[in-house]
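What follows is a short report on a single structure.
Every protein chain except one is present and positioned as in the full complex.
Order of writing sets the labels: A and B. Residues in every chain begin at 1.
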Amino acid sequence: MIRAEGLVKEFTRPVRRTGPLAGVRSLLTRERVTTRAVDGVSFTVDRGELVGYLGPNGAGKSTTIKMLTGVLVPTAGTVEVDGRVPWRDRTRNARGIGVVFGQRTQLWHDLPLRDSFELVAKLYGLDQPDYQRALGRFTELLDLHEFLDTPVRGLSLGQRMRGDLTAAMLYGPPLLYLDEPTVGLDVVAKARIREFVAETNAVDGTTVVLTTHDLVDVERLCRRVLLIDHGQVLYDGDLAALRRRYVPYRDLVVTLAREDDGPLVAPPGTTVVERPRSARDTARVVVFRFDPAQTPTPAVVAAVTAEHEVVDLDVTDPDLEAVIAEIYSSGRVRA
Amino acid sequence: MAEPPADGAAGTAAREPWRPQLREVSPLRAWWVLMATSLRVVFAYRSNLLNTALGSVALQGSQLLFVGVLLHRFEQVGGWGFGEVALLFAMRLCAHAVCTVPFGQHSAIDFLINEGDYDRLLLRPVSPFLQMLAWRFNPGSLGDLSLGVVVLVVAARLAPVEWTAGAVVLLVLAILAGGLVEAGVQFALSSLSFRLRATWSLKVTVDTTFADFGPYPLGVFGTVGSLALTFVLPLAFIAYLPATALLGRTDELLLPAWAAYSSLLVGPLVFWGGYRAFVHQSRHYDSPAG
Partner (left out) sequence: MTGPVATSTTGATTAAPAGHLAAQARALVAIGRQSVRSALAVRSEVLVSGVAVLVRVVLVILVWRAVYGSTPEVVGVDRSTAVAYAVLGAVFTNVLNPFWRSSLEVRVRQGRIAVDLLRPVGLVPQTLAQQVGTTAAAVPRCVLAVLLALVIGALQAPAGGVLGLLAFAVSTVLGVAVALLCNLVVAMTAFWTLEVGGALMVYRAVAQFASGALIPLWFMPGWLRGTLEWLPFQAQVFTPLSVYFGTVRGWDAVGAVAVQALWVVLLALLAQLVWSRALHRVVVQGG
């Protein structure tokens, strides 16, 4: 569906001078600085995939999306979407993609949401019966009833985002780009949007490229992630595999019934990890760490409950946030 | 923490995939759909419509007043009398309206580029150029149009022209062509916005130069001035050249007499050239971050 090879985008702008007579000096010079926002990115996305495109601020995510959507012409490299070069065959390409930029709406400010949708339908050549069907469907799915007739400038962020999503999906594009679709939304609104995206991907078979800083989005939606930083791909592959690479263990968190339960017995294949006692803990909490590939979780649970009297237990996966934080701060992915 | 990917599909398993058939939409239709919407928005704010149209009338009217006072004192300018200058003025203003009513939104280009709204135009399956033209509707252009028509009707009576069918056709075609010249020039200037970011003052300068120096017979600017206002800044093609044909004054041209009719051809050419320049330069658009 998408094939990018060696994509590069450079931005050039004149040097801004400071200090005395800065104005006059910048009038007289032609010095320019170049930033490489995307620096040789290659990847492919297959039909029906849902890929998370992740990276720290300024990594070049939005710039890549803009090249994929035909907004920007790449400085070097090639990109093909469904066999077309987006910027060259822009109009054709535009009919087959839906795009949502969370930071910037594409709806018409002065028009009620409904009129914006109608305009989209007309511009994409959607027949009236189809449009009515789609409108009904999306109004239901995203619960737009309440504000369909409100002008866009009067919508809250979450409402506007749902409007933008609808406008992007109204004409049933096989490919959907989402650049931070959940930014600034509350928990419920985020959940609704996630559900919508998952459904679109599952039911319609829509290919989705998703950019986000919310790792819950990623955990809920993406099997595959592409990590980039400084315009270069750091990792491209399975999210679970990435996580295992960093933290090949799982934790069994156990709350003991009694404060003094004798010496702790760690079952084979596990180690006891001290956890500093927090104010929240009303009883003694112990963490058993194990590699699920070596020791199956039920075995560990069974062994621990056999040895100790337990009031509560919880199996936690390693924290994705910690993994991502380490990758971002080190600027690379462990081999 | 790690829940399985949301299977929203479960709840709506009955839903069929949404893959509608899309019709082809002609560029003209797309333009009209957008333009009609812009018009609807403008006409919804009627007081602003009137207000802005009035502003435009005042602005063009002050120039008319100036020329009026001048002729009141001097009786002629560059050998042209009141009726002749009035016709020239009217043709220029009507041509200006032909430029501003349908094409005036080139003035939004700086804003579109710097605020990143041009992104939106690129994401729609319609030529961004057409979308720009339909971006908003400037009610001021209706002021240009109304004043232009009124002055033209009056000037047509004052001017020493025999209004045969041929003359009327020439007048109408010349006004249309003049509008195309002005629009083409503004498109070309707009295309520079993709690199320079701001061409607002350049465009305003050219616009006011056309408005302020359009009502004079070109002779007043001397040989160098006339040539510059013909070939560098094509002011002559907007109204002056065809006006000499209507007024039977082609003998004062520095060019052969047939040049008086050349604007009919030059208009579409400049328009096309300006459009091509815009399309060509738009490749340099670098969408602002964020």
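Things to note:
Everything that follows uses one rule, which is that a contact is a pair of C-beta atoms (placed from the backbone, for glycine too) under 8 Å apart; a residue touches a chain by one contact, two chains touch by 3 or more.
Here the structure is a predicted model, which means the values were calculated and not measured.
If you put the hidden chain back, the residue from B:S38, B:S56, B:T100 or B:T244 that touches it is B:S56.
Mapped onto subunit B, the footprint of the missing chain covers residues 45, 47-48, 50-56, 58-59, 61-63, 65-66, 69-70, 72-74, 77-78, 140, 192, 196-202, 205, 209, 212-213, 216, 219-222, 225.
Here is the rule we go by: only the chains that are shown with their structure count from here on.
Subunit B contributes residues 1-3, 5-9, 12, 15-25, 30, 33-34, 37, 41, 116, 119-120, 122-127, 283, 285-287, 289-290 to its touches with subunit A in the complex.
Residues 11, 62-63, 66, 69-73, 87, 90-92, 94-95, 97, 99, 101, 103-104, 106, 108, 110-111, 115, 119, 122-127, 130, 134, 137, 141, 169, 171-172, 174, 194-196, 198-199, 202-205, 219-221, 223, 316-317, 319-320 of subunit A are the ones touching subunit B in the complex.
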